[in-house]
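Only one protein chain is missing from this complex, and each of the others stays in its spot.
Moving on to subunit A:
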Amino acid sequence: MAANFWTSSHCKQLLDPDEVDVVHPLDRERGITQEEFRLVKIHMSFYIWKLAQQVKVRQRVIATATTYFRRVYTRKSMTEYDPRLVTPTCLYLASKAEESTVQARLLVFYIKKMWPDERYRFEIKDILEMEMKLLEALDYYLVVYHPYRPLLQLLQDANITDLTQCAWGLVNDTYKMDLILIYPPYMIALACIYIASVLKDKDTTAWFEELRADMNVVKNISIEILDFYDTYKIDPQKGLLDEKINPIMNKLPSKA
């Protein structure tokens, strides 16, 4: 059902943590390690975000696009599905699903403008063909739930709306990881509130206790998020450095 998370396809498709980050055999053959796979996904999350800034879509569309992208690579190889094409196409498809269609030619235009690297360049035709392949790869499940809405409601409920900016930013960063494929969105929201309240020195212990949410899960997600910041220390504007990502991308076949 469309508007109840617990009966949604999103809920039913949630994966166990060990099911994500599995390198596809075809990619493994090309020497892609699990760490490199993770880096490509981070890199491409930045790519979606940067492209979305140009075509001006809502945060929700970016989040949906990133979720599609991450779902696709739990099933398909980067060897067969070039991330440099899959990424803008996910944004294209998400813009339709979220009712704010961005034209393919606009995406093609901005890609050309922003990424001089020829291996990132694609034609409209390529995007349209990939759109159909993505629909299949996603098994036509397109409704995605995000932590943003529960975040705002929970912050209000806890009467700590002054944490909104901090927690919202944390939620944005969770899309650099695969959390959206593993946990219910409201749990991700709770973890971001938990971190934000620690960072901003707000005592939310009583509120969390009253919630009776599984605090073990909330804390585990929080640790994963903090670990992520600790491990990668990525420039939030630039993303991964070229010298870090290019050698990995070079292992993948680029378009003929």
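Worth pointing out:
FYI, contacts are C-beta pairs under 8 Å (C-beta built on N, C-alpha and C of every residue); 3 or more make two chains touch, one makes a residue touch a chain; residues count from 1.
FYI, contacts and distances are computed from a predicted model.
Of "ADP-ribosylation factor-like protein 3", "Vacuolar fusion protein MON1 homolog", "Protein wntless" or "Cyclin-dependent kinase E-1", only "Cyclin-dependent kinase E-1" is the UniProt protein name of the chain excluded from the display. Only one residue from A:M114, A:L211 or A:L252 touches the chain missing from this view: A:L211.
Listed residues A:K96, A:K112, A:K238 or A:K255: the one in touch with the omitted chain is A:K96. Against the chain not shown here, subunit A presents residues 1-9, 12-16, 19, 60, 92-93, 96-99, 101, 103-105, 124, 127-129, 131-133, 135-136, 139-143, 145, 149-150, 153-154, 157, 184-186, 210-213.
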